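One structure is given below, encoded as structure tokens.
Complex shown without one protein chain; remaining protein chains in place.
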Amino acid sequence: MIEIAVFGAGRIGRIHADNVLRHPQARLRYVVDPDLEAAERLAVALGAEALQEPEAALADSGVSAVVIASPTPTHVDLLLAAARAGKAILCEKPIDLDLRRVDEALDQLDKAQVPFMVGFNRRFDPSFAQLKAELARGVIGRVEMVTVTSRDPSPPQRSYLERSGGLFRDMMIHDLDMARWLLGEEPVSVFATASVLVDHSAAEVGDVDSAVAVLKTASGTMATITNSRRASYGYDQRVEVHGSQGMLQAKNHEQSSVVRWTAEGVSHATPPAFFLQRYEAAYAAELNHFVAAVAEDEGPCLVGPHDGRQALVLAEAALRSVATGEVVDVRGFQRG
Amino acid sequence: MIEIAVFGAGRIGRIHADNVLRHPQARLRYVVDPDLEAAERLAVALGAEALQEPEAALADSGVSAVVIASPTPTHVDLLLAAARAGKAILCEKPIDLDLRRVDEALDQLDKAQVPFMVGFNRRFDPSFAQLKAELARGVIGRVEMVTVTSRDPSPPQRSYLERSGGLFRDMMIHDLDMARWLLGEEPVSVFATASVLVDHSAAEVGDVDSAVAVLKTASGTMATITNSRRASYGYDQRVEVHGSQGMLQAKNHEQSSVVRWTAEGVSHATPPAFFLQRYEAAYAAELNHFVAAVAEDEGPCLVGPHDGRQALVLAEAALRSVATGEVVDVRGFQRG
Amino acid sequence: MIEIAVFGAGRIGRIHADNVLRHPQARLRYVVDPDLEAAERLAVALGAEALQEPEAALADSGVSAVVIASPTPTHVDLLLAAARAGKAILCEKPIDLDLRRVDEALDQLDKAQVPFMVGFNRRFDPSFAQLKAELARGVIGRVEMVTVTSRDPSPPQRSYLERSGGLFRDMMIHDLDMARWLLGEEPVSVFATASVLVDHSAAEVGDVDSAVAVLKTASGTMATITNSRRASYGYDQRVEVHGSQGMLQAKNHEQSSVVRWTAEGVSHATPPAFFLQRYEAAYAAELNHFVAAVAEDEGPCLVGPHDGRQALVLAEAALRSVATGEVVDVRGFQRG
Partner (left out) sequence: MIEIAVFGAGRIGRIHADNVLRHPQARLRYVVDPDLEAAERLAVALGAEALQEPEAALADSGVSAVVIASPTPTHVDLLLAAARAGKAILCEKPIDLDLRRVDEALDQLDKAQVPFMVGFNRRFDPSFAQLKAELARGVIGRVEMVTVTSRDPSPPQRSYLERSGGLFRDMMIHDLDMARWLLGEEPVSVFATASVLVDHSAAEVGDVDSAVAVLKTASGTMATITNSRRASYGYDQRVEVHGSQGMLQAKNHEQSSVVRWTAEGVSHATPPAFFLQRYEAAYAAELNHFVAAVAEDEGPCLVGPHDGRQALVLAEAALRSVATGEVVDVRGFQRG
């Protein structure tokens, strides 16, 4: 039985805590949040102990793993403290918005040698995972072109936008990781362009809400990503991979299997409302993977520190491309 | 080049005449209709000669084939005359509404030995034909259960109903032929039940507008047919065959490939409006088959006199089942 | 907090016990099974107490509800004992295979006035429930024709068949309930026909493995049900309702959203393997409904004793129709 402390009693913390509770080999020991009331609400419902500060949880030798689901600016401090305490770490993305801080954290993680995993939950979505497995089995031959379509249902509030790090670091970072993973080869260049089409709040905080990025690898394979902060029909999450012997798509999920045939047309259900619904199974599978890596010593986690860094590097390169109108060489962002 | 006379300048006659025109090996020689004006309108547009009476066309030795697309009560007289004149015959379904008259006609056809084909056009629909070919190739093993769904877009006028022969002989006859064809084995019993749910005109003329039939063969395989005279979403034409190793479906066609994603749902186009649109390709393929059978002496037509008789027998059995509430043994309807 | 005892530690008992565990207002108190080891395995994993005999659980005044998931022959005795003890009851279908025993049980339930629900789980499947809600909202006008397609992935073992009560009472009973529910009106007549096409074991025990039933109501609306004990592509579970203003379908679910495009065709995932996967959400929603009915005194359960009886009556009528080749009047099966 793996005892786990969850840092952060917000929306994502709650998902992870729930999944820990349901895992037959894991036990939720602590919920930690500076907002003690929030920590208590969650802890009581799930039979865990609430803490306001992380120290006691990290000092508890019974705890062998932590889940960091607190606000992004706290990630690095928490993961460094957890690494020093020898805990296995599942850290929500991004590790940090500042690439230098990420690199410093990675240096420490290299030394600590604790299991470390970044929360790119989409890799664990059953449909995307199956698509990746079929790629690996060669169902469509060599990968040539990856297409990632990712649209949120509605733009976040201005207060969220202000501390989000911007569309590329906050939203597209998931898609950049997805594209890297599906390409199966490191992108060497990035082009990106973006606009404010949805919501003027984005412009007011210096952000964008609609964007396209094109990645290219050394072998010439390419990936395109399209993002929008608003899709009136729900959370639009699709990937497509074209290869030398065919194409694989992961379609949007439907909220029900009902089809309506009337004089107006033939209609079926829209996609799930947002990520909590769409990726419910992905979050559970992600935790299963993490617990297995910790409990059964199954080797390194599928999504390691380098993956966390590289998605951020691609986001930085995309931002620079938007600014210059030029293709940006990713190899310039060396870990130093 | 096969010269062809088309009898009947109505809706169906026009389709056949058009297909004759487009066929590289066929030539439209006559359009024959007691309504000479109608015959002339069609003949002039298509470069043929209009006639009010059939005699001259049948006496023309250059004409080697006729298409009978006139009202049902005229079918038998025309086909007997054509058979006597040694013409190949494509006759619209049903041969006649009266089984005894059909049997008399079949006796004459047997003697005349002319190529004869009944216009069960759906067998030539590319989707249904492909499904049948896959059955024949054993894609789903042995046939066990056939399901035919067939709904017209809207009920016909009362005047049509009065001389139609009723839903079973007029509408379900197509589906009974489809079920026989897909079962690949002669049905030995029929159960049917029916209601007036759509339009009181049906009740007023002693007809029904909604019906279900269940056929069974000697080996125990079954077919179900559901009919309605009205489908608000268009012409509903689907078949499904369940077999020992899988299932084949022929879905409704879509009028376009456009999909709309909005907050109200995800919608696409309704099926084609009615049979002229849905079976456009089927009518052309049917004529191709007929011309090939005549021109190239390719052996008997795919849909011969026995097929025309047997569909009517099943319709008669269904009517008797509706009247008695009992399963009706089809083998009681012996020819002769 | 509602304390619940689950009778039966088999496949279905386990599902219900799991759902009790996950329900925020319910607590799993006892798992009861004559096979004490099986009861203990399940109870230990879920933090409940194992019992070999029901008496102690029924005597425990803290327990307010029971779930009866034991073999069918034990249902009536258990539900009568539970009713005498004043417990709310969720009983798996069928109540019993013998209509007289069902009627006796219903008499006692009438007197006991405890909340009682039959486990027709499919009514709680989110897709079917949404379809029913849209019917109720009038999305397709008046119901005219219901079509239920229900095929198991593979035939059960001969030992199961021997005590199953036969296809109509064991398998089609679910579809008969579904048809009744969707028709929204009591069927007054039943026709059925059946064959052994899949597996000779069925014939050896006097059963069938392929069947069609046609139901009809007083107003003339109809339902057709097709059953097979084997579908090589997985568990086939579809319903379709045609109405005066359109059609509603609940399609099969897909095991993933991946689509493969290759030279061989365009393919996607088969349906879920069997009922445990397909109806996972339905079982949870069913328990939610039961707990709400018990805890919040929300009035009678959606699926009451009459529903349990009526599905069995339709199965009996279908069996009689198979035997006689005639339509059977359901109104002959009066209670009492």
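For reference, chains read A, B and C in written order, and residue numbers begin at 1 within each chain.
Here is the rule we go by: a contact is a pair of C-beta atoms (placed from the backbone, for glycine too) under 8 Å apart; a residue touches a chain by one contact, two chains touch by 3 or more.
Keep in mind the model is a prediction, meaning the values are calculated, not measured.
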item	value
Contact with the hidden chain (one of B:L80, B:V139 or B:V188)	B:V139
Sole contact to the chain not displayed, among C:S232, C:Q245 or C:N288	C:S232
Contacting the left-out chain in the complete assembly, out of B:V188, B:V259, B:L276 or B:A292	B:V259
Chain A residues touching the omitted chain (full complex)	141-142, 144-145, 147, 149, 151, 189, 191, 193, 195-198, 210, 212, 214, 216, 220-222, 224, 226, 228, 230-233, 236, 242, 244-247, 325-327
Missing-partner contacts on chain C, residue numbers	231-233, 236, 254, 260-270
Hidden partner interface residues of chain B, rising order	22, 126-127, 130-131, 134, 139-140, 245-253, 256-263
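FYI, only the chains that are shown with their structure count from here on.
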item	value
Among all chain pairs, the one with the most C-beta contacts	B-C
Central chain (by mean CA position)	C
Cα-centroid distance, chain A relative to chain C, in whole angstrom	40
Residue list for chain B, restricted to those that touch at least two other chains	231-233, 236
